[in-house]
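A single protein chain has been omitted; all remaining protein chains appear in their positions.
For reference, chains read A, B and C in written order, and residue numbers begin at 1 within each chain.
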Amino acid sequence: MSVSVHAADFDVSTEIGRLSDGDTSIGAIATFIGKVRGEAHGKPLISMQLEHYPGMTEAELTRIEDEARTRFHLTASRIIHRVGTLLPGDNIVLVIACSQHRHDAIAACDFLMDYLKTQAPFWKKETGSDGVGSWVDARSSDDEALRRWR
Amino acid sequence: MSVSVHAADFDVSTEIGRLSDGDTSIGAIATFIGKVRGEAHGKPLISMQLEHYPGMTEAELTRIEDEARTRFHLTASRIIHRVGTLLPGDNIVLVIACSQHRHDAIAACDFLMDYLKTQAPFWKKETGSDGVGSWVDARSSDDEALRRWR
Amino acid sequence: MSTPTEPRTLSVRYFAWVREKTGISEERIAVPANVVTVGDLAMWMQTRGPEFAAAFAKPDAIRAALDHRHVKADAVIGQAREIGFFPPVTGG
Partner (left out) sequence: MSTPTEPRTLSVRYFAWVREKTGISEERIAVPANVVTVGDLAMWMQTRGPEFAAAFAKPDAIRAALDHRHVKADAVIGQAREIGFFPPVTGG
């Protein structure tokens, strides 16, 4: 179980290999990747700035991973979240959940993303073609998604 | 949208890249990998033979993908299923679902796996350390999982 | 087109333990005149000797596909060109 927050990109195959190579108890690996879209509110997006709360981010992501381990049978998990300036098509976040069986892996991946979206201290600022940056508003649908797990 | 059935292994990053590179409408990519476990029914597993129904497999997987597209907002999807002799730790199946938003991607991945498990004409034969091969029994839990989507 | 006096021919494919028990993976058969449904064909299979009797001893344990589509025992074979017999699937 591990979390990383950094500017560099990640490679999914490499991360899956690190988590699962040599562990033949793993029968299921669910992965989620979040990416920067080229459009926001119907307008072209030029870039996105990802800010976070160093120290708290790692603590919060670790708490979220720990919570997932109490709810699902997980063999291993991994969260990577990028920060800094990102462009359309760039990766933002990677979540991997490894389990013996598929429903635990997929549900854990879903759970980790819902918690990350609503609990982990990251903030997105979107810059459009007019050069003006605006902070992304939190979405109530994310809070509703979180309620599924209560 | 595409399906492949072959003996060769797959690389997740390569497949994700083929599906999503250059498409900045994609904000979410959910992936599932099924692997051969080193144990079956509490005994060591030496190898697994994957048999399928050529022609029908591709037709059925395509129908399953089409059905997923009617239920979820998907930008792209991909199913790869290996056949032949596999060893513990080997990849068996890869499902990728790309969407604008995460819930469609994750739910589609979940749906595709549930349908694949119960509808796609694959059969597993497990060979244990005694050299005896036995065909895997279908699991009623897979049928129950399918009912969630009815 | 088949006519009542000309027996239909059908490709039959067997998979997994059904294939192992019958001892063949694929054949072409002339469908008997009194075989209308998939279930009829499975029952007729039992009469084709000990291997087939063993393979089709429990018809409920066997699934079928007509021209690459899953069907139930009451499905009419009709003009289908291919039927597959196999156990419940276990892929993924």
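We adopt the following convention: a residue touches a chain if its C-beta (ideal position, glycine included) is under 8 Å from a C-beta of that chain, and two chains touch if they have at least 3 such contacts.
All figures in this text were calculated on a predicted structure; none of them were measured in a lab.
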Statement: Touch list for the missing chain, restricted to displayed chains, reads A
- line: From A:Val3, A:Leu45 or A:Ala120, the answer for touching the chain not displayed is A:Ala120
Message: For the chain not shown, which residue from A:Ala28, A:Leu50 or A:Ala76 touches it across the whole complex?
response: A:Leu50
Message: What does the interface between chain A and the hidden chain look like in terms of residue numbers?
response: 34, 50-53, 55-56, 59-60, 81, 92-93, 113, 116-125, 135-139
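By definition in this document, only the chains that are shown with their structure count from here on.
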Message: Using only alpha carbons, which chain's centroid is the nearest to the whole structure's centroid?
response: B
- prompt: How many angstrom lie between the CA centroids of chain A and chain C, rounded to a whole number?
  reply: 49
Query: Which whole number of Å gives the spacing of the CA centres of chain B and chain C?
result: 27
Message: Between chain A and chain B, what distance separates the C-alpha centroids? Give it in angstrom.
response: 23
Message: At least two partner chains per residue is the criterion; list those residues in chain A.
response: 102
Query: So which bits of chain C are touching at least two other chains?
result: 92
